[in-house]
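One protein chain is absent from this view; the other protein chains keep their places.
Chains: A, B and C, in written order; residue numbering restarts at 1 for each.
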């Protein structure tokens, strides 16, 4: 099969180099407001941060720490009253693991790595325990493997309408299943919950995506899904709004409760983030622009 | 103050040695059922496993792995059809950190260690996000510190009636707040949710407890709460049914979704676990029997 | 078509005569416990109570009142401490309205009788508002009429497993949709919610049914569904456990919140009700035993 053949040749598409920039804008109303930002591109084996810059409008001592389990990078600041602007820009190289979907199997529970296990359990927004029988009825009879996960992806995409402002911070996978509307975060929660409900580990990933449809509004943070299959985490975008090959990873977690791009403790007003992403040429002068491909892609492991 | 004085003297009560034994009993209906057990006492700096024995009635190769982040020890087996008995016994030494509650402060979000942060976020059974305003109204005005957490503990204990079989695997902190009944797991979830709702990290711990009231039924697994204060996790038992000084830790997690003593994938029937715990003399011949004390206790860090 | 022809002949199957008996058994723990029973067969144009007897073991003054809107008959007593037995028996004649399903249309909202309108709105256990988009996706495209309601009936029956003790007094239509298990009450709530979600009036009916499968346990109260189509309420049994032609109506309401067979205010323990039903010959000596028929049946209007 041609997919397998081409994947065997070089295991990837060559590095995809992306240039990202984001600007956040707050008004801090009282002293001592704490911010936890997760707006740094993660360093992983397959996502290389070539350069990056962080600028804060207040004279703060930014501390950036990396969580060893997830590679999430957290910036914590305690801001003073008044305006606070945060600007981050970076150049990122992605070197995808590329595989033929037809060759990727599910992993028996007994063989899952320990650090994957917690992603089979239910979480705040992904109540997979309540969906077990429902999901087994829909997907339990399917051939196990990447194709079954693709079927869950397609089911979510087909039944759910992307509608801005249709959900709140309380909206869970069950709400989305019943309401049949949502934004990228809601699509992701529903797909994750259904995967876990049939005992397939799935997790929530956030970042910035290349190639979003401008009809959906100005560029924004994106949430997508990773599913553990074979021996690694594969990318899925159940909202169908982005190009998986153009994802830049910021945060990885169980669901949106874990990986807000900003968690704020205190009285703060905020404006919409401004976000940009572009594809540029790599060190070798070649420009690999993200595009839809039929392959299974992973940027983890 | 006398508490501080006595704590300053030796930092603990001397080692508490406990002997525990548990027996689990299953009928496996089909080939290939996976079990993930979390029934091994955790090894921590303050909980020392002196000896332990594991016996399985089937000729399986038990693999026991330790999660580096939580110290949880997982036994995974894939069982054959037929009966399966699992027996575990161990001798444990606990050497508590002991502190005067009046000296223990809360930790600002900006200063929390990174590996503590995720315990501020909502989880499957502890929807702290939905309880933020409710909790701030009840507890937001209290003096910050151990005393505030004790107030949350007392509030949960006072408003909730311990009632066997009053909850299901779907019961969450909100259900318990409204229903005002539950078992130890439910008390723990409610206390955790209320702590997180006022931005205090709290987590769910399971194990076996010494000194449970026999009126509550035969000895069973116990769930309790740890709250991050000062520079470590302190023990709380909002169900009021056990003696915190007699807790043997098996699992630590966000809530019950993370730390079931047994997670079973497949068609299996089970009987009630048989559990025993006794206080015995330590290596120095002294027997320190767990008792209620007015001090703050920690077995972590 | 033969169905229409036979229905045109006599509009019904001749009277179905049933003999029912029920016995309820309580221990009243404190003075002044109020009971509201709905255990009298309703008098309607098509359900005739030939004879009936009520016996109470305490010397109470039973007051039986009939709600003019629903025909529900309520027995209210304030019991003394000690045992209370309530026995009711009756002989009932049912004279069904019989119609060919293919001829029965839905009714436009603008043309619904005023006393039917409230059965389009959501209720405690039938959150049709939350299921609107879900139901429109599943059933919105179907040909409007009895057949669409039959499709909803079949969908519920096919996806839900009848399982004793699988639900509680808190279980709603959404829980049943997700959990895919329930008892007759849960099947009824789900079918009602889905009908209302596509703007078809549906209501909850309780009583005793002839012909229940003994494998489901001893005879019990039954809950079924009525849907307003054409110019009357037609019977549906989404649990598939009974013979609609053998339903004896006690109560009619929006959902189970309205028509418990017993609502008890105070401290009372109860035992399982004992219930009997048999088919007997009518005044003309003919015995019409309830059986499954392909016709649409109504006992209302």
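The working rule: a residue touches a chain if its C-beta (ideal position, glycine included) is under 8 Å from a C-beta of that chain, and two chains touch if they have at least 3 such contacts.
Predicted, not measured: the structure shown is a model, and the values here were computed from it.
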Legend entry - Neighbouring shown chains of the undisplayed chain, as defined at the top: B, C
Inset, instruction - Looking beyond the chains shown, say which of C:106, C:258 or C:300 touches the absent one. - result: C:258
Legend entry - Contact with the hidden chain (one of B:60, B:114, B:174 or B:216): B:174
Legend entry - Of C:44, C:57 or C:78, the one touching the omitted chain in the full complex: C:78
Legend entry - Contact partner of the left-out chain, one of C:122, C:201, C:246 or C:273: C:122
Legend entry - Positions on chain C where the hidden chain makes contact: 34, 36, 65, 67, 69, 74, 76-78, 108-110, 114-115, 117-118, 121-124, 127, 129-130, 169-170, 199, 253, 257-258, 265
Legend entry - Hidden partner interface residues of chain B, rising order: 130-131, 133-134, 137, 159, 174, 177-181
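In this section, only the chains that are shown with their structure count from here on.
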Inset, instruction - Based on the touch definition given at the start, go ahead and assign the chain network to line, ring, star, complete or other. - result: line
Legend entry - Same or different contact residues where chain C meets its copy chain A, judged by the half mark: same
Legend entry - Centre distance in Å when chain A and chain B are each reduced to the mean of their C-alpha atoms: 32
Inset, instruction - Could you tell me the distance, in whole angstrom, between the mean C-alpha positions of chain A and chain C? - result: 49
Legend entry - Overlap residues in chain B, where contacts from two or more other chains coincide: none
